[in-house]
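As you look at this complex, bear in mind that one protein chain is not there, while each of the others sits in place.
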Amino acid sequence: MDDRNILEVKNLEVHFEARSGFLNNLLSREVPRIRAVDGVNFNLKKGEILSLAGESGCGKTTTGKAILRLVEPTGGKVYFRGQDLSLLTQKELREFRQQAQIIFQDPYESLNPRQTVFATVAEPLEVNRICDNTKEKEERVARALSDAGLKNPRDYFIRYPHELSGGQRQRIAIASALVLKPKFIVADEPVTMLDLSIRSGILKLMMELRDNKQISYLFITHDLSLAWLISDRIAVMYSGNIVEIGGAEQIIGSPAHPYTKALVSVIPNPERSSGTDRKLLEGEIPDPSSPPRGCKFHPRCSYAQPCCREERPLLREVEKDRFVSCHLV
Amino acid sequence: MSILEVESLTTYYKLRKGMVKACENISFSLEKGEGLGLVGESGCGKTTAALSLIRLLPENGEIMGGSININGRDIAGYTEEEMRQIRMKEISIIFQGAMNALNPVRTVGTQIVEAIKVHYNHLSDKECWERTGDLFEKVEIDRERVRDYPHEFSGGMRQRVMIAMALSCDPFVVIGDEPTTGLDVMVQAQVLQLLEDLRKEQGLGLLLISHDLACVGETCDKIVVMYAGHIVEYAPTDILFKQPLHPYTKSLMKAIPSIGQKRELIPPIPGSPPDLINPPAGCRFFARCPEAVAECERKKPVLVSVTEDHHCACLLVDSKVSDTSG
Partner (left out) sequence: MSDNRTVLLIKKKFSSFWKTFRQNKTGLIGLGILVLFALMAIIGPYLISYNAASVEEISTILNPPDSEHWLGTDDLGKDVLAGLVRGSRISLLVGITSTIISMLIGAVIGISSGYYGGTIDAILMRLTDVFLVIPWLPLMLVLTAILGANLLNVILVIGITSWASTARIIRSQTLSIKERPFIERARAIGSSNFHIMFSHILPNVFPLIFANTILVTAIAILSETTLSFLGMGDPTRVSWGMMLHFAFEAGATIIGAWWWIIPPGLAVVSVVLGFTFVGNALDEVLNPRLRRRER
């Protein structure tokens, strides 16, 4: 393990058993397996922001949750600071969760509506029995809130989520992650639900935290332009696999995989006169319980060759720190 | 003549606490085959404006004034019965959540046929189904799928079904209320492309309501930018993007990541939109505006023409205009 890496993900797999009806269970013994995450590999360096980009259903959120073991992986290994997470005991798992946190997409839903801001942010300290002293707890909560960019943090203590704006709520969610002083945060579409004018504030905050507190991020997003804006590297996922991973500028500037090319081409760009050079893909993402043979993308790929239908491509290094899984690159 | 002409439309919501001035003095026009984008953040009144046009406001919403001309007739004062005659047939709407708009226990075909029958009762069942099949082909879905149930379609496909339904009675104005929000980028691009093609091929007037300036910029000919219930800027798309005048429009544009240029995060617009029950007396953007001067707090800006097509409601721009002309 390279000790510059905070996280190494090797062949991570999350397969769910599809829920099938009573009759189906009776008639056939085979339960279809949904391959939500189907062999994902990547490393995250200390203080790095890596974006996991892709359409809904590509497995990006499941990957993030499986790393934190909020969803149990069915295969593969995740190493956090050299430690194999699948071997953790219940107690060690709790310790790990203090170092690795998650920010959810919907700030309207990820905060308990019946908890005050203080209760929400102090909760991580309480459940992990970190400090019992009320004064110190207040101190730490106030600091976390101001770290999350809220001025006069104590004014928020007895307010409820419904009294706050979306941006403020997301800051509260960030504060409740920061209060444990984590080293790694999975940010699951943290700005998708927010208005454009508030987004940059939250993104800026995340960047500052990276710079000041050396927090590494796995930034999950469907928006490539956003990924480009804030991350060091981008990994593009399609149907449970990473199809391309590399530096943000390189991925957006010269995408190599046909899927990435298509995604980059549809990033809205007002300066382009309507849709002349958009590469619209036909069809839809494959059914994760029965993905196509060979390259999963071949039915929608305009460059597909016979070999693409037979053999599944592996992630290969095509230039330094740039990996693509395509036979034709 | 414009197919849709809205003149000083004002819509309020009644609340116990007072009147929410959700939408005031909205004026714009839409030509045949044209795409108009109505852009703004949540709570700016864009959806209220759209619902006023098609008269589907919630119970406590009321059109307080202004006119809505469709093909030269003012429908602002139409009764519900009169509205029913023209909804779908002249003006129709595509909503954001396509799943909720379809009845899950009936095939999509029956639901569209039902809509057709309301306006074309002279058509036989067979002709209606034929027409539904044609509509499906128009929105690029296999015509056999008319017999499928809503849950058998993916999100993007369902939105296409909604488009087919909106087109079922040949309206000439279609309102899309965030029709692609919540869809994936690729699907969003497909749906927007479809809307654009339909608009050009059939001469539809498309009113696209969205919070996403970049998206609208790509598909529409003209853009109306709204803030806190007012139009702040109204211009053809290329002019608006080349030369935005209103400080709010400028900051919205800066917030779009411009790929290919330097990567930097733009400082957010501080503060939040004003309370629309007691809106500020002067410019509603005053408290958040980086360019505001003292006068902005007192004096209400009006929408003035800067050039023939370019309208802006900002005292700073207004004074520049009068300076140059005088």
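Note that the chains are named A and B in the order they appear, and that numbering of residues resets to 1 at the start of each chain.
Please note the rule applied: a contact is a pair of C-beta atoms (placed from the backbone, for glycine too) under 8 Å apart; a residue touches a chain by one contact, two chains touch by 3 or more.
Source: prediction; values computed, not measured.
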{"item": "Options A:Ile34, A:Leu111 or A:Ile198, residue touching the unrepresented chain", "value": "A:Leu111"}
{"item": "Touch with the omitted chain, as defined above, among A:Asn5, A:Ser176 or A:Ser231", "value": "A:Ser176"}
{"item": "Selected from A:Arg4, A:Arg94, A:Lys213 or A:Arg293 as touching the chain missing from the view", "value": "A:Arg94"}
{"item": "Hidden-chain contact residue, picked from the options A:Glu13, A:Glu123 or A:Glu208", "value": "A:Glu123"}
{"item": "Where the missing chain touches chain A, by residue", "value": "68, 70, 93-94, 97-98, 101-102, 104-106, 109-116, 118, 123-124, 127-128, 134, 138, 157-158, 173, 176-177, 180"}
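Rule of thumb we're sticking to: only the chains that are shown with their structure count from here on.
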{"item": "Chain centre separation in whole Å, for chain B relative to chain A (CA means)", "value": "32"}
{"item": "Chain A to chain B touching residues, read off their complex", "value": "55-56, 165, 167, 195-201, 203-204, 207, 222-226, 228-230, 248-249, 252-253, 262-263, 266-272, 274-275, 278, 280-281, 284"}
{"item": "Complex contact set, residues of chain B against chain A", "value": "41-42, 154, 156-157, 184-190, 192-193, 196, 211-219, 237, 241, 251-252, 255-257, 259-260, 263, 265-269, 272"}
